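One protein chain omitted, others in place.
Take a look at subunit A:
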Amino acid sequence: MRVVIAEDLALLREGLIRILRANSFEVVEAVDNGPALIRSLTTHRPDVAIVDVRLPPTFTDEGLRSAIEARRQIPGLPIMVLSQYVEQIYARELMSDRAGAVGYLLKDRVTDVDQFVASVRQVATGSTVMDPDVVSALLTHRSTDPKLLELSPREHEVLTLMAEGRSNAAIAARMFVTEKTVSNHSNSIFTKLGLKPSEDDNRRILAVLAYLEG
């Protein structure tokens, strides 16, 4: 799997390269600023890009902006954004083109190497992965919404794990229930939220998040 990395801190860049190489990714290029990222993505067209939100030259949200810009040029390019902190406003912007395949994770999630690598693979194969912090903020802060209040605690849990990009099998394993139960829960969630069920994981999560965006 071919990957481009954009991270300005050398220590972290090397760490990412090491983790990805150890997990049999091919790191085609590692850049350290926004303009170079766009150039690299349009030249190499990797399977997935791993991008730090804050990059030179502006040291603000250059990484995010460059990623969104690159996606405009290469529609559907899977992008995993890493950040020292997560903001819902950035999660929304990342998903604004609704072309799927985005990830938005806190940088420290990288330390759980297995989970991180799995997330990168999920994004590369077209899923959306949101940081648990983003998801829980979405769910708790909008809990006054009557539609969300109808969800049972179990359904709430399933919805959270779903938005984090986990498959039904992963959710089942995590909750110690069968896959059948998870699928029942998700159907019930879709009904309560008034969403048409779909087999496609990515579309399912996008639909949920779109609803949560309000």
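Quick notes on this structure:
Methods note: contacts are C-beta pairs under 8 Å (C-beta built on N, C-alpha and C of every residue); 3 or more make two chains touch, one makes a residue touch a chain; residues count from 1.
Quick note on the criterion: contacts and distances are computed from a predicted model.
Protein name for the hidden chain, per its UniProt entry and selected from "histidine kinase", "Alkanesulfonate monooxygenase", "ABC transporter permease subunit" or "Aspartyl/glutamyl-tRNA(Asn/Gln) amidotransferase subunit B": "histidine kinase".
In the complete complex, the residue from A:M1, A:V28, A:V117 or A:A137 that touches the missing chain is A:A137. The residue touching the chain not shown here, chosen from A:E69, A:E87 or A:E179, is A:E87.
In the complete assembly, the contact with the undisplayed chain comes from A:T111, out of A:T111, A:S152 or A:T191. Interface with the hidden chain, as seen from subunit A, comprises residues 53-54, 60-61, 84-85, 87-89, 92, 106-108, 111-112, 137, 140-141, 143-144.
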